[in-house]
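Please read the structure below before turning to the comments.
All protein chains of the complex are present and in place, except for one that has been dropped.
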Amino acid sequence: MGYNVKTDVFEGPFDLLLHLVSRQKLDVNAISISDVADQYLEHIDRMADLDLDVASEFLVLAATLLEIKASSLLPRQEAYIGDELDDLSPQEARDILVARLIAYKQFKNAAGELSSRMENENHMHPRQAGLETQFLGLMPDYLEGLTLHALSVICADLEHKREVFLLEAEHVASMPISLELHAESVRRQVSHSKQATFSELVGKDATPEVIVVTFLAILELYKRGLIDIVQDALFGDIVVSHLSPEDAAARGVAEEDIHE
Amino acid sequence: MSENTAVRGPLEALLFVSDEPVSAARLARLLEATPGEVESALAELAQEYRDAERGFQLREVAGGWRLYTHPAHHDLIEQYVLSWDTRRLSQAALEALSVVAYHQPVTRAGVNAVRGVNSEGVIASLMEKGLVREAGRDKNQGNAILYSTTRTFLEKFGLKDISDLPPLAAFAPDDDTERAIRERLSSTEMSAFEVDDSADDDEIAEVD
Partner (left out) sequence: MSENTAVRGPLEALLFVSDEPVSAARLARLLEATPGEVESALAELAQEYRDAERGFQLREVAGGWRLYTHPAHHDLIEQYVLSWDTRRLSQAALEALSVVAYHQPVTRAGVNAVRGVNSEGVIASLMEKGLVREAGRDKNQGNAILYSTTRTFLEKFGLKDISDLPPLAAFAPDDDTERAIRERLSSTEMSAFEVDDSADDDEIAEVD
């Protein structure tokens, strides 16, 4: 793919470091690490408007570089190296950094290969013309068990170029699509409005199927710790409310059950 | 082989991705050849497939040329189609149906654009099931056919009319998407979906 990125956009600290490291020729007697560390800091400086999360990832590496630089200027001194390279001598930190940078470069190369593969693949168009009229009648009844809300979820996802991707996910494979989709539709409605009653969720004139599938969806979401339910009176309307992950944790739902 | 060899490959490729009959004139324009050359290459190709007893054939039907499976394999294909994964099929059909429902009237290109894949076969099957119907032509898009949902669709889902569909924004996967969908649905520049309303009214009677 023949485009060049003009601005200094780097995919991460390794990407930037790799760029700096391979950009310049080595001069005889150059103090490499020192130069690289300085240039790295300069770049971070220019990335002033980066958000904090991203910047912090670059800063961890900057700290490491500075330690290595310092130790190269002041030999024999045991220096403290922050974060994940904690408790390592500058020499060890350097070795690890070199190894990680080489590994990163390897995957960057692999990514390049994947990219050109995808490009090649885009030049071949698979047969997908669809069935001839004579075979159309063989198509199954795909409306079976489908609710209107499920249809809305499908369209909303397509709008956002999300592929509704349920078939290959092993953990939902045993579940009929309509329930999974319906659970998702209830989750979204509740997360949108923060709270909804059962009767609001099923709507007017709901068929028994819709009532049952909505009820099952609510139980499922409750089990997954995504909603909370309250029913004040016997046969009263069930109030379903949105539960943030923090709320869920506070309620004691085990971390691994969330989003499963 | 004949002087048609040079056109043959490109011609086959075009027919291969076509899901409707294509006229020789249109093929000729695409290939920058004369309709005569294309006609003769098409006839030769059809003959070639027959001679080699291929599993498919090239036929001239109303309006143009299209590749079809050979009728000899009808039963086999029927058996094959019945063995298809219903859920995968349903997924494709439901996607197309949901796009038609929310964006109607919409051209096939519009449905393709939202789904990211060719939707011809799926739309045909939705029509076959009486859920989707043709609803006029889009003059701004080379008279492409517009599709809408039918009364059967409304009945199946207990809707009074299309405005009764739940607002899409309430089903957005996250807040950003919700905003995006709102903007897109309220925007007037949805060229792919834009049409005059006249198609809407005269239709219901026609189909059901």
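Order as written gives the chain letters A and B; numbering starts at 1 within each chain.
In the analysis below, a residue touches a chain if its C-beta (ideal position, glycine included) is under 8 Å from a C-beta of that chain, and two chains touch if they have at least 3 such contacts.
As the structure is a prediction and not an experimental result, all values here were calculated from the model.
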{"item": "Residues in chain B touching the chain absent from view", "value": "5, 8-17, 30-31, 53-56, 67, 69-70, 72-73, 76-77, 79-81, 83, 88, 109, 112-113, 115-118, 121"}
{"item": "On chain A, residues whose C-beta touches the chain left out of the figure", "value": "4-6, 10-15, 18-29, 31-33, 35-36, 53-54, 57, 61, 68, 71-72, 75, 94, 97-98, 100-115, 117-118, 120-128, 130-132, 135, 161-163, 165, 168-171, 255-256"}
